[in-house]
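Got a structure for you, questions after.
For this view, one protein chain was removed and the others were kept in their places.
Let's look at subunit A:
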Amino acid sequence: MSADLSLTRRKPPREASPLAWAAATVAAIALWFVVYAQLAPFSQWLVARLPVEPGSHLAEAVAFFIYDTPKVLMLLTLVVFAMGVVRSFFSAERTRALLAGKREGLGNVAAAGLGIVTPFCSCSAVPLFVGFVSAGVPLGVTFSFLIAAPMVNEVALGLLFALVGWKVALTYLAFGLSIAIVAGWIIGRLHLEGWLEDWVRNVRASPVELPPNGMTLVDRIRAGLDAVRDIVGKVWMWIIAGIAAGAFIHGYVPADLLGSIMGRDAWWSVPAAVLLGIPMYSNAAGIIPVVEALLAKGAALGTVLAFMMAVIALSLPEMIILRKVLSLKLIAVFVGVVGTGILAVGFLFNALFS
């Protein structure tokens, strides 16, 4: 059987040695940095040749767009590639096995951390949730995972780091993790297992033994490339829309107007930003260029971060998906706890950073 099978198999892809793959990857990353370093001078050169009046609103907006589009797309590609490679070391099943039977407290911390690196697509949220709970992962620990996964988004983190600075990126990471840990812990303390849909409690998952996948270095590099094709291929339109919005804000929205609406003195701007963020369904990649432009125009960091976290972590579509497993009461608790955490981050940041 195996003899004729090898004939019918598709022809194997070019057999390059692992060394060649590694060398090509290093070369590609080096090329990335060379091109990236040329983006600013190139965009200035290009804008100077456009028939727009220098210093005008239009010139400001166009310059932002021309510089930011390749910059954000390049950064995104690099971040997503790196994350694809990292994620090839994790799987949802292994994560679940790590978390099953973990006690609350330490379990919440581990779940939040694993939430960042474990790959799963949003349509997997329900199987994942059921799979975790039915395998004996405590409800609160499961929530820490489910909150951290969208909230501390690796794309958002990478772009924040590159566009807005490491301080903001690091604080975003720290507070995103804190919200996931504390919110999960609180939900666990409330003992809301009875608020799950009935069928969820009755599922008993059998432990599954997946065959070891034995990934090689080449497989992991391929996983990174697949992630780039998959994610960048899906979100590039969002990004360009986000950059266009950012360019408009950058060129046309007066700084003092924005300062009065989203500045630190307007205390109500934080809750307003959260309420505004919930029904908006964008993904992290589309929101960051807007964040960048808002900050540059004098919006307060806490207000902008609260808006971003609300858009990413409290999305209406995700709640509708989760309704299949959670009662409305439990979803309300989820939104309440996470929303309170985001508000706290907003106020705290406005107080800390001025």
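As a working rule, a residue touches a chain if its C-beta (ideal position, glycine included) is under 8 Å from a C-beta of that chain, and two chains touch if they have at least 3 such contacts; residues count from 1.
In this text, contacts and distances are computed from a predicted model.
Name of the non-displayed chain as stated in its UniProt record, restricted to "Dihydroxyacetone kinase-like protein", "Acetolactate synthase", "Thioredoxin family protein" or "Sulfurtransferase complex subunit TusB": "Thioredoxin family protein". Residue A:Val325 is the one among A:Val62, A:Val325 or A:Val338 that touches the chain missing from this view. The residue from A:Trp45, A:Phe89, A:Trp166 or A:Trp199 that touches the chain not shown here is A:Trp199.
Among A:Val130, A:Ala285 or A:Leu326, only A:Val130 touches the chain left out of the display.
If you put the hidden chain back, the residue from A:Phe120, A:Phe334 or A:Phe349 that touches it is A:Phe120. Touching the missing chain, out of A:Glu93, A:Glu193 or A:Glu318, is residue A:Glu93.
Contact residues of subunit A toward the unshown chain are 1, 5, 8-10, 12, 91-93, 95-96, 119-121, 123-124, 126-128, 130-132, 134-135, 199, 202-211, 324-325.
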